[in-house]
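Heads up, one of the protein chains got dropped from this complex, but the rest are sitting where they should.
Chain naming follows the written order as A and B, and within any one chain the residues start at number 1.
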Amino acid sequence: MNAVIVSNDLKEFMEANMHMTGQVHSVFNSAVNLITESDDLITLLCERKSIAPMSMMVKCDNFQNSFLKKGSQVVLMGTKIHFPDSREQITLRNAEEWPVEVDLKFKPVTPQLFKKHISILENVLEREGNMEGIASIVYHLSYPDGKSGFRSSRTVKMNQYASFIHDRIQQFMDDFQGNDMIRYQEDLRKIIGFGPGLTPSTDDFMVGFSASLLYMTRLFGIKKRLVNHVNKRVYECSKGRTTRVSEELIKHVSEGKMSKLLQDMFTSLFSKEDDVLHGKLVELVSYGDTSGTDLLAGVYVAVRLFESEEVRRIYS
Amino acid sequence: MSKINELFKKELVVVNMGLESFYKDLKDQDVQTIQMNWRPPAGGNKKMASLLARLKK
Partner (left out) sequence: MIKHEIRKNTYYDSVTLMLISKDIKTLDGVEEALVGMATDLNKELAANLNLTNPELDVLTPNDFFIVVKVDNESRMDAVVQKVDDLLNQKKAAAGSDYRPVTLDSALEHLPGANVVVISVPGKYAAAEVKKALNKDLHVMLFSDNVPVEQERELKELAVEKGLLMMGPDCGTAIINQIPLAFANVISKGNIGVVGASGTGTQEVTVIIDKLDGGISQVIGTGGRDLKTEVGGLMMIQGMKALMDDPQTEVIVLISKPPSPEVAAKVLELVKETKKPVVVDFIGGDDQQIIDAGAYACTTLEDTANKAVALSKGQTPTDFDGFSDGEDAVDQKVKSETAKMLGSQKFLRGLYTGGTLADEAMKMLGKTLGGIYSNIPLTPEYDLDDPDNYKDHTCIDLGDDMFTVGRPHPMIDPSTRTERFVDAVDENVAVMLMDVVLGYGSHMDPAGEMVQPIIDAKKKVADKGGYLSVVCSICGTVNDPQSLADSKKVLEEAGVVVMPSNAQAVRFVEKLLKSV
């Protein structure tokens, strides 16, 4: 098997660890996770996915039909990954390297254009979103501008997941607005790791929320230091409280790293280069089942919070 | 014999690029077929997309 693209953080990791053992953690149709003896998670992705932190893209058929089996041995050898049980290997020699760190050097969007971007986001959430996770809360939260709910005439009833988590997220939003760190950390402990899916809904929500904060440092004079602090707290609260895979995603965001799909979407949302905005939003909501929608719900809430001059002032 | 006449003697094996309904119909008829995950050429290429954006303005 040949790797076609490898993320720079994974390449660095493999070069720094020329002989590392591990095993296959989980096998899905289009992704496989490996876990090393150093307890690092590495992901193999199929061509139709988007390259992400600590991952490599391989030419794949359905991974379920491949030699990769859960629990089988793995040996990382710099430019190769060796699978002793099946005597197969993956070579990285010809793989293109891709940087996972967020590139914040973009032309920030103007306020006028931003309004348009937000309505495109609302539109996609409403028309294409999968509301079976917690995303329906966006219709029922109170935002700083005093207007509650989604800016649409529709309303979506909360399912049992959304109902359960609604008050806790509202509490988090209120405490976050006041930058009450102690309290919003407590709030996070009651939020992370909840909901259906391999990456629980609230985790996807917080990934969307955290990632948005990073990008908004370019828009509203928000201090990067403060954002990093928030995002690290989110990660801390996730340790041990959620699935390994989800924890990993939250960790990456706290380090300013995310998948190409997310980067493309966020750049379109927060910059003037918005050609592919609608397309990327739609691509995102079709990811997994509810993951994309829950993530966008987090983005939406972050954006609505920072509409408030007060909130911007507090974080700048 | 032309390639078209050769095709008439073979089993149809189809690559479908576009509307998924065509692929589904072929599968219903037990035709060997594959659905492509087609993307427009500049899609996903940041540089290309922003180049297009600049050209538009």
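Note that a residue touches a chain if its C-beta (ideal position, glycine included) is under 8 Å from a C-beta of that chain, and two chains touch if they have at least 3 such contacts.
Model, not experiment: these values are computed from the prediction.
When the omitted chain is restored, the residue from A:F83, A:F114 or A:F194 that touches it is A:F194.
Contact with the chain not shown here comes from a single listed residue; of A:K107, A:R244 or A:R313, that residue is A:R244.
Residue positions on chain B in contact with the hidden chain: 1-5, 7-8, 10-19, 21-22, 25-26, 28-29, 31-41, in rising order. Residue-level contact of chain A with the missing chain is found at 25-29, 33, 47-48, 59-62, 64-65, 70, 132, 160-161, 164-165, 190-200, 202, 240-245, 288-291.
Throughout what follows, only the chains that are shown with their structure count from here on.
Taking each chain's centre as the average of its CA atoms, chain A and chain B sit 30 Å apart.
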